[in-house]
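Left out: one protein chain. Kept in place: all the others.
In order of appearance the chains are A, B and C, and numbering begins at 1 in each one.
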Amino acid sequence: MIVADFSMIPMGSGTSASRYVKAIHEVLKSSGVNFVPGPMSTSVEVESLEELFRVIDTANERLKEMGVGRIITNIRIDCRLDKEISIRSKLQAVRP
Amino acid sequence: MIVADFSMIPMGSGTSASRYVKAIHEVLKSSGVNFVPGPMSTSVEVESLEELFRVIDTANERLKEMGVGRIITNIRIDCRLDKEISIRSKLQAVRP
Amino acid sequence: MIVADFSMIPMGSGTSASRYVKAIHEVLKSSGVNFVPGPMSTSVEVESLEELFRVIDTANERLKEMGVGRIITNIRIDCRLDKEISIRSKLQAVRP
Partner (left out) sequence: MIVADFSMIPMGSGTSASRYVKAIHEVLKSSGVNFVPGPMSTSVEVESLEELFRVIDTANERLKEMGVGRIITNIRIDCRLDKEISIRSKLQAVRP
């Protein structure tokens, strides 16, 4: 399992991004990918980089359809080979 | 209020980072800054960039003291001038 | 054209990453993608997100083959719909 988080910033569409973030969450729901919204980005849990990139590509297409003129995407990926990880296991590992 | 998230990746200290992340959380607790741990990064709520940078600088010093040879830090900052924001308001804005 | 930059941080493989970065550059060369190495990341110019993700996936596989136990990847993407962009045009736009 790969854990990642990403944010997509619409430029040229005002200062509020919430309707775009909601649209991205709908894409994630439809895709069946496990995700957790955060204040700065959305975390996802995927089987492969291919799956991650497919949902990000779909989300990007959705924002284009909504008329966004420029999309700045930022992705952080944790691909760990020596151990099975998940959103839950990563949160548990840092609990005090 | 400024909302940000950040991650600090220790290089040269094995594949596990949880003890370093816990140490960073202790720095945040001591600083009195409101923070929320996430699977890929830690979100914080600060009064100013100065406050944000002070806690990150302190966290960086803590990792140095713990013997980390190289620290890769990644920070995302949301500085909004037209509206009051917080971790809570940002999460509420994207609820379905 | 989409412009992006990305960095891949190997964890558990010492503090030096240069041999891994060189391997990533070789992947980019083989792929035919236009790229520019930078001090903190590598910038690339691609026709589509699909092309970007394919080269990053291949680079990730290369690092796995080299024995890296954990790979932290960070990607920034500029997808502009209202204007044709390239690495060159973006650099020229901000020249003093």
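One rule holds in what follows: a residue touches a chain if its C-beta (ideal position, glycine included) is under 8 Å from a C-beta of that chain, and two chains touch if they have at least 3 such contacts.
It should be emphasised that the depicted structure is a prediction, and the values quoted were computed from it without experimental measurement.
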Hidden partner chain, residues of subunit A it touches: 9-12, 14-15, 17, 69-70, 72, 74
Where the unshown chain meets subunit B, residue by residue: 12, 49-50, 53, 56-57, 60, 64, 68-82
Positions on subunit C where the hidden chain makes contact: 3-5, 7, 15, 18, 21-22, 25-26, 36-41, 43, 74, 76, 78, 80, 82-83, 87, 90-91, 93-94, 96
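FYI, only the chains that are shown with their structure count from here on.
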Copies subunit B and subunit C - rotation angle from C-alpha fit, nearest 5 degrees: 180
Most central chain, judged by mean C-alpha position against the global CA mean: A
Chain centre separation in whole Å, for subunit C relative to subunit A (CA means): 19
Gap in Å, rounded to a whole number, between the CA centres of subunit C and subunit B: 25
Multi-chain contact residues (two or more partners), subunit A: 74, 76, 78, 80, 82
